[in-house]
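Below you will find the structure I want to go over with you.
Note that one protein chain is taken out, while the other chains of the complex remain in position.
Then we have chain A:
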Amino acid sequence: MKEPIDEEYVKAAELVSKYIRGDISAAEYNELLDMLKKYPTLHSWIDNQNLPLKDISKRLTDYQTIDIEKDWQSVLKKHHLDSERKPKYRIWWAVAASVIAVCVVGGSFLLKNKEEDSLAEKKQEITEIVPGRTVATLTLSDGTTTLLEEQEHRTLVDGDITLALSGSTLDYQIAKDATPQQHKLQVPLGGTYHIRLADGTNVWLNADSELEFPSSFIGDERKVKVRGEAYFEVARDATKPFKVLVGKTEVEALGTAFNINTHLYKEEIKTILTEGKIKVSTPADYKIIEPGYAAISGKEGIKVGKADVEEALAWKEGYFYFDSKRLKEVLSDVARWYNLELDVTVPLADKRYIGGMKKSESIEAVCAVLSDLTSYRITVQGKKLVVK
């Protein structure tokens, strides 16, 4: 009997309970009569109301001694014992105004027309609009490029570096003693990739991003360059500060975890710190950031404010998340992930939105929900995300 309990059952139980408590309305009583026809076993409750009072009394007394808060703490304790150390971030599917009664389990919004359109496309291009996947291009020291995709198993060689590629991560720790070479990892629109640098630092790259890095770190600092959006979990090494160059901004870390995003409005660079401490500097200014805070570096200098850590981690955990993001930014994020062109034909209000959704959802589902949330008409046409 593993099927879920029907909501009707719950309704039936509620009605019967109301009846025996003597707290039932005329309308509800009629509903109850209908239920009796469906579930004849309920008759025994209605006809004869001999409740085992002594038992109920005893249990009620027990329930009154329960400390709900204390038991919740037990639940949390058991949960933390079971789960891994990896932090889990949950996104709240929030609504600005109305309730969106959309239940999307992959594919119920298939637009037949769209499929026909894309069939006419060239075979080399990806014909469906799919959510992003693990894919990247690695450029070696001699300029040769190689495509990295999920579930690949092969070896990459550059000078005396031998890298084993397996699954969806590129791990450089094996190359830490070889002669260092400068490599570049590019993630296209609609892609994402995870790389582990020679010192053990983990970097996740979001769609349309690039990381330039040495295959191993020599000297007294570890330096990499990034464009786009990346999440860093820096390995501890007190002797060698880890520095990330983003345009004219430099982020210095000492064993921390943070997210850098350059896909922002007005070409600002946003760094959100989740653990540890970092120093964010531009040619003109610098600021030290504490966890839970973000630095936005742009033409006006560096502004520090409280950060939404969910925002930093959402994309890495597989969610789109926006809290107070302008619609333009949200649409850009979506377009980048699904590898679409953004076509906005109306002026966008400056209203801000809160919401979240899984990145693995179909584009149709995303459009449906965004349309409901924002009351614009957002659709996919060919390779464009159209906003009316």
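Going forward, a contact is a pair of C-beta atoms (placed from the backbone, for glycine too) under 8 Å apart; a residue touches a chain by one contact, two chains touch by 3 or more; residues count from 1.
Note that contacts and distances are computed from a predicted model.
Asker: Looking at UniProt, which of "RNA polymerase sigma-70 factor", "ATP-binding cassette domain-containing protein", "2-oxoglutarate ferredoxin oxidoreductase subunit gamma" or "Carbohydrate ABC transporter membrane protein 2, CUT1 family" names the chain we cannot see?
Answerer: Spelling it out: the chain absent from the display is recorded in UniProt as "RNA polymerase sigma-70 factor".
Asker: Which candidate, A:11, A:133, A:223 or A:328, sits in contact with the chain we can't see?
Answerer: Selected residue, touching the omitted chain: A:11.
Asker: For the chain that's not shown, point to the residue among A:33, A:60 or A:164 touching it.
Answerer: Here the residue in touch with the unshown chain is A:60.
Asker: For chain A, which positions touch the chain that isn't shown here?
Answerer: Looking at chain A, the ones touching the missing chain are residues 1-2, 4-7, 9-14, 16-17, 20-23, 39, 41-42, 45, 49-51, 53, 56-57, 59-64, 66, 68, 71-72, 74-76, 78-79, 82-83, 88, 90-93, 95, 99-104, 356.
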